[in-house]
Structures are given as C-alpha cells and as structure tokens.
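The complex is shown incomplete by one protein chain, all other protein chains being positioned as in the whole.
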Amino acid sequence: MIDLGEYAAEVISAYAVSLVLLALLVWVSWRRAGRVRRALEQIEGPRADG
Amino acid sequence: MSALLIRDLRLALRAGGGFGLGLVFFLIVVVLVPFGVGPEAALLTAIAPGILWVAALLAALLSLDRMFALDLEDGSLPLLATAPLPLEGVALVKALAHWITTGLPLALAAPVLGFLLNLTPAAYPWLLASLVLGTPALSLIGGFGAALTLGIRRGGLLMSLLVLPLYVPTLIFGAEAVRRGAAGMDASTPLILLAGITLGSVALLPFATAAAIRINLR
Partner (left out) sequence: MSIWEYANPKKFIATTTPVLPWVFAAAGLFLIGGLIWGFFFTPEDYRQGSTVKIIYLHVPSAMMAINAWAMMLVTSLIWLVRRHHVSALAARAAAPVGVVMTLIALATGAIWGQPMWGTWWVWDPRLTSFLILFLFYLGYIALWEAIEDPDTAADLTSVLCIVGSVFAVLSRYAVNFWNQGLHQGASLSLDAEENVADVFWYPLLACMAGFVLLFVALVILRTRTEIRARRILALQARAQRDGVQV
C-alpha cells in the first residue's frame, strides 16, 4: 500500500464508503432482477425473448 | 371564481375548518424553541428570523391537505374540473383561499411572536414584509403537493416530505431578508427575489397543480 500520509484515514474511508455503496446498489439491483425474472418465468414459462 | 373563493373561505373559517389551528401551532413551535436552545437572549435574537420563518412554514403545511381532499371526498372536485372555470383557475383560487386563511394570519401574527424570541426591533417591518410576500408562494407550492398526493390515503406525511424541500428557496430568501433587516443592512435583494418566486409560482404552479388533479381524477 502506498503511503497516504496524514490523511490516510480520510482517503480510506472515502473509498470504503463509496465502494460499499456501489457494491450494495449493484447487488440489490442484481438480486431483484433475478427474482423478478424467475417470478415472471413461473407465470409465463421460460422466456422466449432470451 | 369569486364564488369559489368565498365558499372556500367560509369552509375554512367555520368551526372545525382548521383556521385557528395554524396560528396556535405557530405559537407552540415558537414557544418550544427557547426550551430547546436555552433562554439566552443573544442566541434567541440571532436565530429569531430563521425560527419565525421555519415555524410559519410548518404551520402553513398543516391545512394544506384540506385544500383538495374535502372536495374529493364529497365529490365536488370532479364537478370543479368540468366547470367553466379552468382547473388552473381553481388551483389558483384554492391557493388564494389557503393564503387568506393561513399564510396571511401567520404573517400578521409573526411580529407578535417576534417578541418572544427577542427579535431585533429593526427587523419587524422586514419580518412582516417577507412573510406577506413569501407565504403566497408557500400556499401555491403546498397546493401542488396537495394535488400530487390527493389520491393517497393518509398522504399528509408524504405531502410534507415532497413540499418541504420545495420550500427551501422561499425560506432562504425570506429569512435572509429578516436577518439583513435586523442587522440594519439593505434587505431589498432577498425581498425582490422572494417576490420573484411568488410571482413565478403564481404564473406556473397552477398548471402543474391542475395537471396533478386531472391525473388523479382519471
């Protein structure tokens, strides 16, 4: 790890917060997408549109 | 148009119409503040303009959900929508009625409450002027919020959440006018900007409000 000097805590926390929020967003979006797709498949049958 | 106005005024002023409610709420909030921040006179003087504006703004919110909800409940809203008066005019008149029964009384009551918060004497005319100029905008913006949440059961809280951020520019210029007046500085710039917001609201918001009502009446 490079030397971040006296502001290491700030930089690390900024990156941590941002990356965690992005990861959460992607994960939640992905999970919901899968759930809804499967629910639709149950009703309609396997998707013909790919 | 005037018939609608008189009808709404009468409705608001009769018992249970919520007329005094806003004023009492205004008083209560202003009384609560020293309990919250401490009775130190200098502090209260410093924050008085902002507190008075925020309290007035919150009190104006109280009677907003009545603006259209009552008419929706008793079925007169669809009639109003198809009446010769354009829905935009209805929205304007309703906001005017709200202002006369809520905003204007709040503006007139504010100088009295200013005493409680040790408001600088020089600020009083600016307090009155800013509230008289700004509260119409609050009624118009609030009317838009009321129209949006018209069909939602217990939509009052959501309406407040939608309306309060829209109040920010009005609040900024209104409170700033009072603060500058208190400091003896020229407060005309924020006042003019405040008037601009009110005029803009009068010109544009009735269209958005009417659109929201139409959507909800479908």
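Labels A and B are assigned to the chains in the order they are written; within every chain, residues are numbered from 1.
In this text, contacts are C-beta pairs under 8 Å (C-beta built on N, C-alpha and C of every residue); 3 or more make two chains touch, one makes a residue touch a chain.
Just so it is clear, the model here is predicted, and its values are computed rather than measured.
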Among the chains presented, those that the missing one touches: A, B
Among B:86, B:111 or B:169, the residue in touch with the chain that has been omitted: B:169
For chain A, the residues touching the chain missing from this view: 2, 4-8, 10-11, 13-15, 17-18, 21-22, 24-26, 29-30, 32-33, 36-37, 39-40, 43-44, 49-50
Absent-chain interface as seen on chain B, which is shown: 144, 148-149, 151-152, 155, 158, 161-162, 164-166, 168-169, 172-173, 176, 190, 193, 197, 204-205, 208, 211-212, 215-216, 218
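By our rule, only the chains that are shown with their structure count from here on.
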Inter-chain centre distance, chain A versus chain B - centres from mean C-alpha coordinates, in Å: 42
